[in-house]
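Below is the structure I would like to discuss, written out as C-alpha cells.
All protein chains but one are shown in place.
Naming follows writing order (A and B), and every chain is counted from residue 1.
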Amino acid sequence: MSATSAATRTELPAAREGKPFKRRIGLGTWLLPAYVTIAFVFLLIPIVYTFIFSFNDSLKSNIVWRGFTFDNWLGICNQVEVCIAFGNSLLVGGTATLIATTLGTMIAIALVRYRFRFRSGISLLLFLPMATPEVVLAAGLAAEFLTAGVQKGLITIILAHTMFCLSFVVVTVKARVTTLDPALEEAGRDLYGSPTQVFWRVTFPLLLPGIVAAAMLSFALSFDDFIITYFNAGIVQTFPTYVYISAARGIPAQANVIASAVFIFAIAIVLIAQITNASRRKRLGLN
Amino acid sequence: MAFTAFSTGTAKEQAPRRKSKIALLLLLPGILYLLLFFLVPLVALIATSLQEPVPFGDFGQYQTAFRWQNYVEVITTYGDQIIRSFTYALLATIFALLFSYPIAYFIGVKCRQWPLLQNLLLVLVIAPFFISFLLRTLAWKSILADESFIVTGLKALSLMAPDAHFTGTPAAVVFGLTYNFIPFMTLPIYAALERLDTRLLEAGRDLYAKPATSFFKITVPLSMAGIVSGVLLTFIPAAGDYINASSRFLGGSSTSMIGNVIESNFLVSLNYPAAAALSIILMSIILVLVTAYVKRSGTEDLL
Partner (left out) sequence: MAAASGFAESGADLDLVGIQKRFPGFTAIEHLDLTIPAGSFFALLGPSGCGKTTTLRLVAGLEDPTTGQVLIGGKDVTKLRPFERPVNTVFQSYALFPHMTVLENVAFGLRRRKIADPIDKAHEALRLVELDHLATRKPQQLSGGQQQRVALARALVNRPALLLLDEPLGALDLKLRRQMQIELKSIQESVGLTFLHVTHDQEEAMTMADTVAVMNKGRIEQMGAPEVLYELPRTAFVANFLGQSNLFTGPVAGTTADAISVDVAGVKVVVPKSRAARHTGTVTIGVRPEKLALHTEKPATDASTNALGPGRVIDVSFTGVSTQYLVDIPGVGNVTVFTQNMGFGPTAHEGAEVWVSWHVEHGFGLEDDPDAEPRFSPDADTQMLAVQTKNELQSELEAEEA
C-alpha cells in the first residue's frame, strides 16, 4: 500500500487475531430431547406389549407369557370369531368410508365455493357431531332405531359410522379446497373446458390428496370405533366389540395378531406416503 | 387434518362465492343424512328421556310422556358419576397438555431443519391410534397389574404400599384417559407451533425477554389456537368415555363415569329414559363448557 494513497482512503483496521469462541452447552440443550425420547418410549410401550404377546404360546387367555410361537400368526382364523369380527370391521369401515367421503367432499366444495342460505346453521350441524361425546351419539342412534323398530345389525352400524365420519371428512377436504387457487379453474374454463371437464381434469386431481387423507382418517375412525358400534350392533360383532366382550373371559392371541398386523400395515402406508412425497419434493427441487 | 377441526386459522383470500343451484345439489344428500342420523336421534333422545314406563307393561317398555322427574332422579342417583366424569376428564386434559406441549414444541420448532425426522416423529405420535384402542388399554392393564414387574418393583422399593393396587383406582383411570388422548392433544398443538414464526422469538430475545419470558409471552399465546383445539379434542371424548373406567379395563367398582351408567342403563337394565336423560345432561354440560371456554380463550368461529 502506498503512502500517498493513505490520505484519501479509509483503511480497514489491521487484522487482529480472534479467540476461538465456544458457548457452554446449557441444560436446555439436552433436556428437551431427553424428555421427548422418554415420552416416545412411554407412548410405544402398549404397542410393543401387544406385538410381543401376539407371539405368546397362550391358552384361552393371553396374559401370562408361556413361550414363543408363530402359531397365532399362521393360524389367525383358528379363532373363527376373531376372523369374522375382523371381516365385519373391514366391511363396515370400507362402506362407511365410501359414503362419508363422497357426501363429505360434496359438502366441502359447496362450503368453500358457493353462497347459500342457512350457512351458519349448516356449519353448526357439521360441527356438533364432533363436539358430541360418542356415548351420546350412540344412545341417540340406538333410541332412534328402537323407536323406529329397526333391527340392529351391519346396516345400522354402517349408518352410524357414516354419520360420525362425515364431519371429519368435511373438515379435512375443506382445508384442501380452501388452499386451491380458484384461478386454476378459471384457467381451465378459459382454455375451453366445460364445467364437467374442468371438475374432473383440474379440480378433482388437485383435491385428491385431501380426499385420500379424509378417506384414510374416516376408515381409521370407523375401524377403531367401539362405543357407537356397541350400542347399535345387535348380535353382529366388529373387531373392537369382540375384544370388549372377550375381555372378561380372556382374549385370544389372534386378536393381538390382527391388531399388530393392522398397525404394521397402517404405519407402512404412512411411511411409504412420506417417503414418496419426500423423494418427489427432492426431484422437484423443493427442499 | 381433522385435528385442526377446532382451530381458527385465518381465512385465506378467496374468490367471491357464487350462488348456484349446484350448491343445493352438493349439500342436500350430506345434510339430509346428518339431519336423519344426527339431529333426529338427538330429538329421539330428548323424547326418550321424558318417557314413562308402560303401566303394568313388560320390562323395558316405555311410552311417550313428559316425565321431567326422570332428570331429577338421574341427577340424584348418579350425581357422583357425573362429577367424577368431569373431574377425571379435566385431570386427564391437564396431564395430556403438560405431557404433549414439549413434544409438539420439539417436533414443530426444534426439528424444522429436518423435515424427515419431523414426519417420522409425527408418525410415532399417532402410532398408538393404529393399535386398537381397547387392546392398548388392556395392554396397560396387564403392564400395571398387581403381579406385573412394575408394581412388584415399586413395592420392593417401598415406593408403593404392599397392599396397594394401581389398576382399579381413579389414578389408573385418569392415567388411561391421559394416555389414550395424547395424540389428540399433541397434533393440534404441533400444527400451531409448526406455523410459529421463530423470528418473533428472536425479536423477543432482542427485546430483553429471558427464555422463560419469551415462552410464556410469545410462544404460548401464539399457539393458543392449537391448545384450544387440543383441549377440546381431549376433554370431550374423555368426559364421555367409559372404556378406561370400566372394571374390565383400568377402572374398578368406585370409578364408574357417566358413560358407564349410560351403558348399563341402556344395554343392561333397559332403562332407556334414564340413559337418555343422562346423555342429554352430559351433552348440555359439555356444550356449555365448550362455549364458555372458547369465548374465554378468544378463538371463536369454529369449523
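Criterion: a residue touches a chain if its C-beta (ideal position, glycine included) is under 8 Å from a C-beta of that chain, and two chains touch if they have at least 3 such contacts.
Here the structure is a predicted model, which means the values were calculated and not measured.
Annotation: of A:18, A:67 or A:205, A:18 touches the absent chain (contact as defined above). Counting the whole complex, the residues of chain A in touch with the unshown chain are 1-2, 4-5, 7-10, 12-21, 23.
Mapped onto chain B, contacts with the missing chain fall at residues 197, 199-200, 202-210, 213, 217-218, 221-222, 224.
Heads up, the rule we're going with is that only the chains that are shown with their structure count from here on.
Note: centroid distance chain A to chain B, computed from Cα atoms, is 17 Å. Residues 1-2, 4-6, 11-12, 14-15, 17-20, 22-27, 29-31, 33-35, 37-42, 44-45, 47-48, 99, 102-103, 105-106, 110, 115-116, 119-121, 123-140, 142-143, 145, 179, 182, 211, 232, 236-237, 239-243, 248-249, 258-259, 262-263, 266-267, 272, 275-276, 279-280, 282-283, 286-287, 290, 302-303 of chain B are the ones touching chain A in the complex.
Put simply, chain A touches chain B in their complex at residues 28, 32-33, 35-36, 39-40, 43-47, 49-50, 53, 63, 103-104, 106-107, 109-110, 112-116, 122-123, 125-137, 139-144, 146-147, 159-160, 162-163, 166-168, 170-172, 175, 178-179, 182-183, 213, 217, 220, 224, 226-227, 230-231, 239-240, 243-244, 247-248, 251, 255-256, 259-260, 262-263, 266-267, 270-271, 274, 278, 287.
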